Each structure stands twice: as structure tokens, then as C-alpha cells.
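Coming up: subunit A.
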Amino acid sequence: MMLALLLAPALFMFLVSFLHNEKSKYLLAFSSFVILLPIIKLFTLVKPYAILGTYLVADKLDTYVLLVSSIVGIGVTLALLTLDKHVKVSPKANRRFYRFFAIFWIGLIFSILSNHMGIYWIGLELATLSTVYMIKTNYTPAAHKEAWNYMIVGAIAVSLILFGIILMYASAKPILGEDAMQFDLLLQHAKEIPSPFLFEMGFAIATIGMFIKMGFFPMNLWLANIERASFYPVAALFSGILESAVVVGFFRFSQIAMEVNYDHLFIFVFIYTILTIFIVSFLIFRAKDFMRLFSLSGVEHMALIVMFWVSGAPFAALLHFGAHAFLKPALFLSTGVLESNGKYKIAGALRGYKGKRGTIFWFLVSLFLLAIISLPPSPMFFSELYGFGAMISTAKESDHMLAMIGAVLFLLILLSIIFYRFVSIYQSMKYEGETESKEVYPSELFALILFALSLVALMLPDTLHYLKSVI
Partner candidate 1 sequence: MILYLLTLVLLVFIAPILLSYIKAVKMVLLFKRPISLMQGYRNFSKLLTKETIISKESSAITHYAPFLVLSPLLVTMFFLPPVVEGAYYVSFVDAFTITGLISLSTFFLMLLGLDSASAFGGMGSSREAFISALVEPAMVLTIFSVSLMADNLGVGQAGVNLAQHFPKEHMASYLFAGISFFILLIAENGRIPVDNPETHLELTMVHEAMILDLSGVYLAIIESASSIKFVIFASLFASLFMPFGLEFSAPIAFVIFILKLFIIATFVALLEVNTAKLRLFKIPNLLGLSIVFAFLSLITFYVLGA
Partner candidate 2 sequence: MVDFLIGLFLASLIVALFTTRLYRLLLWYSLNSLTLGLLALTIGSNIDDDGMLVTGVITILIKAVGIPYILKNLSQKFHFVRQITPEIKVQYAIMLVPAILVFTFYLSEPIVNMIHTNANYVAISISSLFLSLLLMMEHSNVAPKIIGFLTLENSLFLLGITATNGMPMLVELGIFFDLLMAIVVINLLFHKEEMKV
């Protein structure tokens, strides 16, 4: 029943997208908004709540992620309403976009809510493939090329995840049989897995797949290039929703891996993420346009989330995840306006807004920009405090305390480079260059306000309490 409710808006959207009607644009947007309703219903239910046997189970973690994703979805839909004002997009492309958006949602709901590695993978693959076409809605050679790129790299990454899943399944099959694909069972019996080596190898391969998908080392630039080539709502979808599906998978796999061998997991992920942040921070140092900048910073934040999670600070990871999921799409959506005078015009991008709408717009964008580098009172400030705190506690318990503290210091210095770059870009947006007038449309403003409110909601004591109770 719940499943039907969850899928209904998406299916409806899929069907409406075949209608050749002027009104269908609004109908599509409406159906996209409606997705939130069953999710809110799901949110209020007692957890864990079995939606489809043992295959789809809603617990606190995945409902949170789904809720965040659906809010992002609404924001993206809002921005889509006025997409044609900023860029050339035909109604046909718009309808197609929604068609794949519907498939995307279906895949996403499956993968986020799944309690089964196989289902998780199927959903993820569905979501990945459907985004390929979304990239191509932008009819440019660059977009075409990047769509291919995404298709192939994404396919490799997703295949690697499946490969890992099968290895993990193989390692647990002797004790669990066909049920070895269920996350909760695996978690319970993780200690009994007869060949931890096989499991860890599978985990490593799957993690590589997921990390590639999130743009970690060594594939740091591909997401940025894709997001640059596609329309900004697609970029927002990528950073806000698709990444969440991947990261949920990582949360689940790593929970099991923590049980199997925490040290191996920690060292592996720690080194991997530090490498990633090293590369990304220097790439950000050179970024010359908004899209690449934001997308690289998205990679950085994903790395931080992953790091916090494995350091034993799920609260920090989830808070950071929520904050990032709201902030990054908001910034991506605002690039539509920011770049209205040219793609590489950073200087003066925050100037030239008239009227109340304009003032609110630039004010919100400045806030978001400063929040993304975790200045208080951004939720990221607190999540980073807690996350690094957990990291230091782990360091203090380990045998290599000084090396670990050194690594954290190194990490913080790398983050300072990113900080520097963002500050300099913010200043340049606000105080340099010429003032050219830019138009802001209400729908975009609504999207930004929605994200801002969600961020505030994230900081409410109740939310924090909820997040603390997730694990």
C-alpha cells in the first residue's frame, strides 16, 4: 500500500509526460510536488516499517535521506518552471526531462528504501541511466559528449558496485543462503562471515564504485564536467539526490564492514578521502566557474560525510549530509541567475539585482556561499565540529595517534585552501567587476527560500535529536 502511494506520483508523472498539452508543464510540476506527501506520511510511521516484505524497509536513516531528497526534488522542480527563461529549452525536451525524472524517482525510492543489496543496486542503476538522458536535454555537443562520458563511467562505477555486492554475497552465502543480500541480516551476522577477506575485497570494490560515482579520487573532475555541460537543475539533482542514494549505500555497506574489521575500513576510507580532498582542494583553487566550483566542493563534502561516518560520528555525517543536500542544490539553482551574463563571469555576479526579489536573492546566495564553507551559524559548522571531534577521538584511541592528528591537521589545512577560494570568489562576486542587471524569477526565489527554511529546520532541536537517534 505504502509502496503504491510512494510510486503513484512518479508513475503519474511518467504518464503525463506523454501528453502534448500546454498545461502538462504545470501538471508535471504538480506531480513532482506531490512526491513529498507520501514521504511525510512515511516519516511519521513507526520505524522500522516494512514496505515490501524484507526487501523494502523504512528505517530512520533512509526516511531521513528520502525526505531530504524529496525536498530537493521540489526545489529543483520549482527551478524547472522558469528554466526556459534562462536557457533555450523546448517543451518536448521539458516533457522528456520529466519522463526520465519519473524513472529517476522510482529508481531512487527503491534504492534508498531497500533493505536488500540487489534491490539497492537495481534502483541505483535505474536512477543513473535515467539521468544520462537528463544531461542530454541540453542540446549542445558538449552535453552530448558528457552524456556519453557519464553513461560509460557511470556504468563502470555501477558495475563495480554490483561486482562488490556479489563478492559480499558470496562471502556471506555459506551462513545466510539467499538472504545474504539483506542489509539487516548481514549486519547481525557480520561477525560470523567465514571469509572476511572475501567480504572486504567485495566491500573495497563496491566502495571504489561508489566513490567513483561520487567523484572521489582519481575521478574528481568528471562530475564537474558533466554538471558544467548540463542544465543547472540537473546538476542540482546530481548533487542533491543521486549522491544521496549512493551515500546511503555506502552507509549501509560500511556499517557491515565496521563489524567485520573496523581498522581496515577506517584506514582504507581515511586514506582514500584524504587523497580526494587533497586533489579536490587544489582543483577548487583553480576553478574558474560556478558549476565546477560547486561540484568540486560537493565532492569535498561527500568525502567529509564519508569520513565522519566511518570515524564513528553518524550524527555529524547525517547533519552534514542534510546541510549539503540543501545547500548545494540551492547554489546550483542560483547559478542559473548568477551566470545569466556569461558562464565565466564570477566578478560582479552578486550585483545588479533590483527590487525586493533581487535583494532577497543575493542575500540568500551570499548566505549559502558562506554556509558552504562552514561558517557559523551554518549547520555545517556544527557537523564539522562534531565530525572532526569524532575523528580526533578515534585518533586518540589508535596506535598511531600523532600520525592521525597530523592527518586531520593536513585535512583542515586543505579545507582552508577551499575556504580561501570560496572567500575570494565571494568577494569577487560582491565587490569586483561591473554591475550588470540580472533578473530573478519568483519560482527560483521560492526554491531558495525553501532550501533556506529547510536548513533552519535542520538546526531545530527536534531534528538534531532525531538525527542523534538514527544510529
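Definition applied: contacts are C-beta pairs under 8 Å (C-beta built on N, C-alpha and C of every residue); 3 or more make two chains touch, one makes a residue touch a chain; residues count from 1.
Keep in mind how these were chosen: all candidates are chains of the complex that A comes from, given by their letters.
Model, not experiment: these values are computed from the prediction.
Here subunit A is displayed by itself, and among the listed chains 1 or 2 from the same complex, it touches 2.
Of all residues in subunit A, only 55, 116, 118-119, 121-122, 125-126, 129-130, 132-133, 136, 141, 144-145, 147-149, 151-152, 155-156, 159, 162-163, 166-167, 169-171, 173-174, 178, 181, 194-198, 201 touch candidate 2 in the complex they form.
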